[in-house]
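After this line comes chain A, so read on.
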Amino acid sequence: MSTLELLVLLPLLAALAVGLGTPARITALAASVIVLALALILAVNFNTSLEGDGSLQFTSSRPLLDIAGFPKLNLAFGLDGISLVLVLLSALVLLSAVLVAPKEDAIQGSPRLYYLSLLLIGGGALGAFTATDLFFLYAFHELALIPTFLMIGIFGHGENRVRTAWTITIFLGVGSLILLVGLILAVGSLGGTTFDIADLTSRAKSPDHDAGTQSWIFLLLLVGFGILVSLFPFHSWAAPAYAEAPTPVAMLHAGVLKKFGLYGLVRLALPLAPAGAEKWLNLVLLLLLGNILYIGLVTIAQKRLDRMLGYSSVMHMGYAFLGIAAGNVVGVSGAVLLMFAHGLSIALLFALAGWMRERFGDLDFEKFGGLAKSLPRLGLLFGFATFASIGLPGFANFAAEVEIFFGAFAGEDAGMNWIRWATIGALWGVVISAVYMLRAYRGVFMGPKPEKLETPADLAWSDRLPVLILLVALLAVGFAPDLLNQYIRPAVNGLFLVSAG
Partner candidate 1 sequence: MELTLNHFLFVSGALFAIGLAGVLVRRNLLIIFMCLELMLAAANLTLVAFSRYHLVDGQPAYDAHVLLFFIITVAAAEVAVGLAIIVALFRSKETTDVTQVSTMKY
Partner candidate 2 sequence: MAWSVLLLPLLVAAAILLGLKRWSGVSALVSTGSALLTLIFCILLASGGEAAVETKSYPWISIGDRPSGEEIQAGNFNPHPGEALHIGIGFTIDGLSRGMMLIVTSIGFLVHLFSLGYMKDDKGKSRYFAGLSLFLFSMTGIVLADNFVMMFVFWELVGVSSYILIGHWYDKASAADAAKKAFLVNRIGDFGFMAGILLVWILTGSIYFDEIAKAVGGVGNAQLLNIAVLCVFCGAVGKSAQVPLHVWLPDAMEGPTPVSALIHAATMVAAGVFMLARVSFLIDAAEFAAHTIVWVGAITALLAALMALQQNDIKRVLAYSTLSQLGYMVMAQGVGHGGSDAGMFHLYTHAFFKALLFLGSGAVIYACHHEQDIWKMGGLKKKLPITFWTFALGTAALIAVPFTSGFWSKEAILEAALHEKLHGPYAIAILVAFLTPFYMTRLVLVAFFGKPRTKDADHAHEVGPVMWVPLALLAFLAVFSAYGFVSGPLLARGHADIGHLFGHFGLTAILSLVGLVVGVGAAIYFYKGRDQDPISIPLFRDKFKIDELYLGLVHLFQDAVAKGMDFADRYLVDPLVARFPAMTALAAGSVFRVFNVGNVQTYAFFFGVAAVGVILYLVL
Partner candidate 3 sequence: MSFLFYLFAALALFGGIGVVVCRNPVSAAFSMILSFIGLAALFIQLDAYLVGILQILVYAGAIMVLFLFIIMLLDVGAEEKRRRPLVVFAGGGAVAIAFAVLVALVLSRGGTAGKTLPALSAALEKSDVHHIGELLFGTYWLPVQIVGVLLLAATVGVVVLSKRELK
């Protein structure tokens, strides 16, 4: 079994072990630490010198199905730079989510189920990002669907949690189904003999690949992945789900799992249907402005911290879409980097918000104020998270946004075109996100403290550790985005890219 396979299977095996009765938290912690270690080992051993073609590394493949009329199915894993970055993201967030998760005796209900679900979500994400077989790419993502459903429904917050669990599950389920149809169509139109993504990608470059079919493929994939990433107007599941999910789930879902949709667009939609992408990317521009400007305003109107963060994560997806719509190396690299950055920063925010909810009960802005004085550590860390989220230099988010903006603006002609106008619109989103984040920070941490508000003890080391893991990673990449760009760029270069505009 290769290191990569071990990395993917470990959380699943750990989940099984937890299901069979090993101590839940320790198993989960051990598994996620090892996963992070393995991810780092892979990153160190990753050969970045393969310039240009973005070849897969650490590949493995086990045949599972080979019948007439159906593509060959293999349990195949491999890493290219994009996958590697997302694996690192998953490993980081998984560890920190497990750390954030409450101790066994603090869980209302079955702790085994709790940790099992977390591990399944994490394992699903890792599998989805490393599978080089189209089916498993899809299937691993779906693996997380039921655990998410259960986690929100059982351990979630608020009276509406069941309804919320429903909403997210049905939304994502429908999205996945649309996606599935798109994928089958893609596979079918590309010969229908393989699920191997690299193989499919190279076939898609053939001139016989019918443009009309491509248009359909891209549209289906766009809607399918779009729902998973909460592309406007398919976003209404996201905010309540994140607001009501248990903290580790919100971290894992918003931070990691949601990136699957973007990953899919980059890895599949663009390369498999370039002509379709060409046709529909202008629609993407319109929708992403919906994400950034419309959802941005909706975010401003939120009255609760957790919902606001939920909407903000929807909004930020717009930038990733912009990078993808740019369809060039710089823009797509930026989108990948943003997946990483946003994953960490939103997990960071949810971790802190979760800590607050646990202690204050709910997160209505109205009841808060002046917390920075009594809870300086929280204030400081939240401040960092806020600045990361609004894309301040020094944090990875900024680097990603810069790449995206430059990518979106790149082009031969020196006039304005659609995507450049859209970029200008997206730039305005930077102002909007600053408005809501700073308003929130002002409301919660600054100003006088309401008399009724009782403050608990500040973050303990065990609370700070998961947050610091994320923060350090964000800063490290923010200061040196090339740490990841070195991996991303060859991989993106290997994709077949089309630009909007």
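Candidate selection criterion: all candidates are chains of the complex that A comes from, given by their letters.
Here, a contact is a pair of C-beta atoms (placed from the backbone, for glycine too) under 8 Å apart; a residue touches a chain by one contact, two chains touch by 3 or more; residues count from 1.
Being a predicted model, the structure only gives us computed values, none of them experimental.
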Touching partner of chain A in this complex, picked from 1, 2 or 3: 2
Touch list for chain A against partner candidate 2, complex: 167, 170-171, 233-234, 236-237, 294-295, 297-298, 300-302, 326-331, 333, 370, 372-373, 380, 387, 392-394, 398-399, 402-403, 405-407, 409-412, 414-416, 420, 423-424, 427-428, 430-431, 434-435, 438-439, 441-442, 445-449, 480-482, 485, 489, 493, 499
